[in-house]
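Dumping the structure here so I can ask a few things about it.
Omission of a single protein chain aside, the complex is shown with its protein chains in their original locations.
Our next item is chain A:
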């Protein structure tokens, strides 16, 4: 696999656009950096489709909530692309409270010959103008501009954890801990509340929304996951307020594994529809699960990400690692799933062959164009050469965010403040 890396602030979200031509990252400082894949050129076969910086802009700024005397972080929680409809690119980016629609467009020509202003740009006295000259567009160095087109604010009391563009491309949803709102892209001063799980008495609060996503093809269907390990599928045609779910996915608890930490590790940190729309994948602390939309009582597949952590849960609770929210992604054909772990490890599971691999994203072990070596964590007594023992894992190096190109085997892995892009090596 080839490797390309770049520096940024702590990356908080990574997302390819629908063609895979662009890759966007958001960071803790509120910045968005977009990479563009180079056009393949016959002259430089080795530089096959590398990603280079295309645009950088400040999406969100820190704000201050005067009522609560609390800061609103500028950290970008999620970025979602809109499908391309003209020459410009559009994406949604969100922090805890505000969603913004950004337009990213290229400018490679400028008008010249405009004779109503002088060289300094001052308007000329109309009496001195005797002819009307039509400006001519002349080429200029490519400039990429990002402009905020819409700001969707003041609709979330709690922290936004998800945004999802609907397949109708006219609406999208934003979800916080207790509510989900539906927006029309054209209307910023109004949103529809479609899910509200806030109890009348906050003392009764025991469950929050952790992630939400629209179905890729059915614009009336969406799912949301909870901190109790449940997934609810809702149909917006059924009623305006989707508090009653259409389907409820939950796996019965394994009584032999029960502990005080059972609920925490069952909390779902990410939910993703497969590209086909037939399955959903969920990530909880120790596993990734694949569910068939037609079977609510248990997942059809369960993959252990790092089961060796099961005996360390108390320590992980103490150092707060147990609350880390890992994301998960499908590959383009829904045959492989990927998620991150600690020590800059990330894992891939092939659903067909049932094989899995652990890889590491780190500068020490990888050079550009180097081939990634599979890693292994040793759980037993004897540690083989090249294996790493559980106690040596670095829990500060966590891979929470990854992305997979929509059609090719190219993945983007965010390791703290470094972005790694890996491609399948083709001879």
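Assume a residue touches a chain if its C-beta (ideal position, glycine included) is under 8 Å from a C-beta of that chain, and two chains touch if they have at least 3 such contacts; residues count from 1.
In the analysis below, contacts and distances are computed from a predicted model.
**Student:** Can you tell which of "Cell division cycle associated 4", "Mitochondrial ribosomal protein S22", "COP9 signalosome complex subunit 7a" or "AP3M1 protein" UniProt lists for the chain that's not drawn?
**Tutor:** Not shown, but named in UniProt as "Cell division cycle associated 4".
**Student:** For the chain that's not shown, point to the residue among A:27, A:96, A:270 or A:360 touching it.
**Tutor:** A:96
**Student:** Could you tell which one of A:103, A:159, A:247 or A:376 touches the chain left off the display?
**Tutor:** The missing chain is touched by A:159.
**Student:** Out of A:39, A:69, A:85 or A:131, which touches the unshown chain?
**Tutor:** Only one of A:39, A:69, A:85 or A:131 touches the chain omitted from view, namely A:69.
**Student:** Among A:193, A:220, A:304 or A:418, which one is in touch with the chain left out?
**Tutor:** Spelled out, the listed residue whose C-beta touches the missing chain is A:193.
**Student:** Tell me which of A:121, A:139 or A:255 is the one touching the absent chain.
**Tutor:** That would be A:255, which touches the missing chain.
**Student:** Which parts of chain A are in contact with the chain that was left out?
**Tutor:** The missing chain touches chain A at positions 65-73, 96-97, 153-155, 157-159, 177-179, 181, 189-193, 196, 198, 200-203, 205-208, 210, 227, 255-261, 263-264, 267, 310-315, 317-320, 323, 390-391, 395.
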